[in-house]
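Before I ask anything, let me first share the structure, which is written out below as structure tokens.
The complex appears here minus one protein chain, its other protein chains still in place.
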Amino acid sequence: MSLALDLFSIAAISAGVFFFLAGTVGLLRFPDALSRLHALTKADNLGLGLIVLGLLPRAESLLAALMLVAIWALVQLAGATAAQLIGRAVRRKGPAI
Amino acid sequence: MSVLQALDVGLAFLVFAVAAWTVFAPGPFAATVGYVVYGLLLSLVWIRLFAVDVALTEAAIGSGVTGVLLIGAAARLRGAETTPAEEALTGLTRLFAAGLCLLVAAALAAVVLLLPDQGPTLAPQSMERLPETGLGNPVTAVLIAFRSFDTMLEKVVLVLGVVGVWSLAADRYWGGAPGEARAERPEPTLAFFAQVLAPIGILVGVHVFWVGADEPGGAFQGGAILAAMWMIVMMARLTEAPQASAFWLRLALIAGPAVFLAAGVAGAVVAGGFFAYPPGLAKPLILFIETFMTFTIAVTLPMLVAGPPRREPRR
Partner (left out) sequence: MSDFLLATAGAILFTVAVGLVRILGGPGDADRMMAAQLIGTGGIASLLLIAAATGARGVDDVALGLAILAAFASAAFVNSGAPAEEPDPNPADDR
């Protein structure tokens, strides 16, 4: 059982690393600011989400697990807000602001 | 080399790279973003040094208060990025400044490298006397019990900082409110964010303050998170900064140091020493002082960020 959980953790965390890598590559390679913003939000949601998912079986208590989920949820809120704000700023003033 | 050591070396290298980038960045805004990221990396370094209290301070101040302050300042300077003073700097002056900075950095590095392996430390004494304070977190005990006078004066410095910021106001704005007025129709995204985040953040701020007695945390970290919550509500323009002349604001700014000082003086009478706590009552007294300190920090930091009064006072 513990081996299965470890494998689950490794799979989820590796997938999370992949999304961080994808987000960074997108940020560097995509042609315009709004596409780059799109790449960024994937790392925010899925990257951190998958890592939290992978760490959940290793949490010491239910409270610690809930804390991990709460951190993820807060980053979601922050990421979504920041993306909206930056996106509106880009649309309003052009990408050079 | 184990993975942990490799991570530490990599982290140190990253901190150095971001620091160098911040120094050579093109323009103030890029440098500010570099500096905010530098602060974030430093809190990871503090975690690796098992100084979680410091990491929490770095996270709360760096991402919240100083981040907002510096980004706002950089954006305000955007229109006037070459000031006359900056143009007057010749290559020689810049070289001299760089040389001086290098000298300071080299001296600091030398001091750190020359430290004996077993540096002089008061840690064992602090741990030995820790039970007398009733606290479980030695950092809080050092801050509020063993060197309480310093901590009190540090908060006085913050209040003096606010006085300094306010003194930059034009004469006709003296006593008025800093920042922007409350919006009729706030920017919806930011308003929604502030409305959802503030209650959670206040809860977390109070939690960080409260657990500070036994776990990493404390008045400054909790106060900084609370301060950030007031800042976001003001940034969303759901509310506006109070007038600098408001009596309650003045009272809030001095409440922490005043209560702390009063407790110190009372200690001289009751417990036989300036800033001594009566045995057995130390913990409740410390928490009482910290409550006011947290409140004062939560009010002081947003006032520092809001800047000098920019509107005429209402009567």
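Residue numbering begins at 1 within each chain, and the chains themselves are lettered A and B in the order written.
Note that in this section a residue touches a chain if its C-beta (ideal position, glycine included) is under 8 Å from a C-beta of that chain, and two chains touch if they have at least 3 such contacts.
If you're wondering where the values come from, they're calculated on a predicted model, not measured in any experiment.
S.K.: Based on the whole assembly, the unshown chain contacts which displayed chains?
M.R.: If we consider the entire complex, the absent chain touches A, B.
S.K.: Tell me which of B:152, B:177 or B:232 is the one touching the absent chain.
M.R.: B:232
S.K.: Tell me which stretches of chain B touch the chain missing from the display.
M.R.: Looking at chain B, the ones touching the missing chain are residues 2-4, 6-7, 10-11, 14, 17-18, 21, 25-26, 29-30, 33-34, 36-37, 40-41, 43-44, 47-48, 50, 52-53, 55-56, 59-60, 63-64, 67-68, 71-72, 75-76, 180, 183, 188, 190, 193, 197, 200-201, 204, 207-208, 211, 215-217, 221, 225, 228, 231-232, 235-237.
S.K.: To test your reading of the contact rule: which positions on chain A touch the chain that is missing from view?
M.R.: Per the touch rule, chain A residues meeting the hidden chain are 6, 9-10, 13-14, 16-17, 20-21, 23-24, 27-28, 33, 36-37, 40, 43-44, 47-48, 51-52, 55, 58, 64, 67-68, 70-72, 74-75, 77-79, 81-82, 85-86, 88-90, 92-93, 95-97.
We adopt the following convention: only the chains that are shown with their structure count from here on.
S.K.: Approximately how many whole Å separate the CA-defined centres of chain A and chain B?
M.R.: 28
S.K.: Which residues of chain A touch chain B in their complex?
M.R.: 74, 77-78, 81, 84-85, 88
S.K.: How about chain B: which of its residues touch chain A in the complex?
M.R.: Contact set of chain B toward chain A: 189-190, 192-193, 196-197, 200.
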